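Every protein chain but one is kept in place in this view of the complex.
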Amino acid sequence: MSCEVLVLYFAKSSELAGVRSETLTVSTEITSQQLWDQIVRSHPSLSAIQDQVVLAVRQEYVAIGDELLILNTGDEIAVIPPISGG
Amino acid sequence: MSCEVLVLYFAKSSELAGVRSETLTVSTEITSQQLWDQIVRSHPSLSAIQDQVVLAVRQEYVAIGDELLILNTGDEIAVIPPISGG
Amino acid sequence: MDEDVEEPKDFVKITHNRLSADEVSQLVTSPSCGAVSLFIGTTRNTFEGKKVVRLEYESYIPMAEMEIKKIFADVRQQWLHVKHLAVHHRLGLVPVSEASVVIAVSSPHRSDSLDAVKYCINKLKATVPIWKKEVYEEESYKWKENKECFWKNQDEV
Partner (left out) sequence: MDEDVEEPKDFVKITHNRLSADEVSQLVTSPSCGAVSLFIGTTRNTFEGKKVVRLEYESYIPMAEMEIKKIFADVRQQWLHVKHLAVHHRLGLVPVSEASVVIAVSSPHRSDSLDAVKYCINKLKATVPIWKKEVYEEESYKWKENKECFWKNQDEV
């Protein structure tokens, strides 16, 4: 089973990916590592920051790793490089 | 030897003394306790707060006690009840 | 007005407009509170000897608002007497010396608001998805990284 998620890119990740958002078709059951790997396949330049990012899934932080995600069409995924607010 | 000092009263001490400032003739060598005792003789109602005050001599705090003060005419003495700024 | 009838309020604004310390402090002022503590983050003119000509902030706005509300919830658990909380964060171009963030906390007595405002700015730097790009005189630039950013300091989130 697969679904269409909205992927958002911010700051350096948006510069590397060359887009600010896009729709990606991914499996509905996927680890965060697999999701990240698929994002990097679409935008190989993102591998430059792979040790420095986390993801956000439905606006909640998710580390890149073994955590299993259950995704649905329309879910919002974000690539979050190191923050610098304040 | 004696001199004329300016005594300032603030907050509750000014209400009790009934004045905000006055000139007092005091000896040029005097302990802060003796100075306070002389102030209380002029305004007996001030004895109500004698455990709660300090003095300021030339705008520096001086506890009421054995400290010997060297005073000159024109020196400013202040009676300082507990503060509540901020 | 009885001091228990006023409900605690939370204010979050992420905006492209200039920030005002007076506005944010007035949001949290309460007749039952004797203390308002503010933290104002301002943009600096140098970084490692390079002259900063301007800064630009961007944010994942809805998530940033949620993360700020989580910080507020943490504060209310730790400091029961905190009354109102406000965070205004500016986005877009921020000239040097202008405020990028204003945080205000009110409480009946001062130690709660002083400690809580410190907690808020420390936590905001670690968890709220906002990014600052510093642009240097020679027109190079750098995306900044808070040392508090929580996934920079540990192996796993």
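Chains: A, B and C, in written order; residue numbering restarts at 1 for each.
The rule we apply is simple: contacts are C-beta pairs under 8 Å (C-beta built on N, C-alpha and C of every residue); 3 or more make two chains touch, one makes a residue touch a chain.
Just so it is clear, the model here is predicted, and its values are computed rather than measured.
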item	value
Visible chains in contact with the missing one	B, C
Residue among C:81, C:118 or C:142 touching the omitted chain	C:118
Option from B:2, B:52 or B:72 whose C-beta touches the chain left out	B:52
Contact with the hidden chain (one of C:43, C:59 or C:127)	C:43
Interface with the unshown chain - residue positions in subunit C	1-3, 20-22, 25, 29-46, 96-97, 99, 106, 108, 110, 114, 117-118, 121
Subunit B residues that touch the omitted chain in the full complex	8, 10-12, 52-54, 56, 59, 61-63, 65, 78, 80-86
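One rule holds in what follows: only the chains that are shown with their structure count from here on.
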item	value
Among all chain pairs, the one with the most C-beta contacts	A-C
Cα-centroid distance, subunit B relative to subunit C, in whole angstrom	48
Gap in Å, rounded to a whole number, between the CA centres of subunit B and subunit A	73
Cα-centroid distance, subunit A relative to subunit C, in whole angstrom	26
Where subunit A touches two or more other chains, by residue	none
Multi-partner residues of subunit C (at least 2 other chains)	none
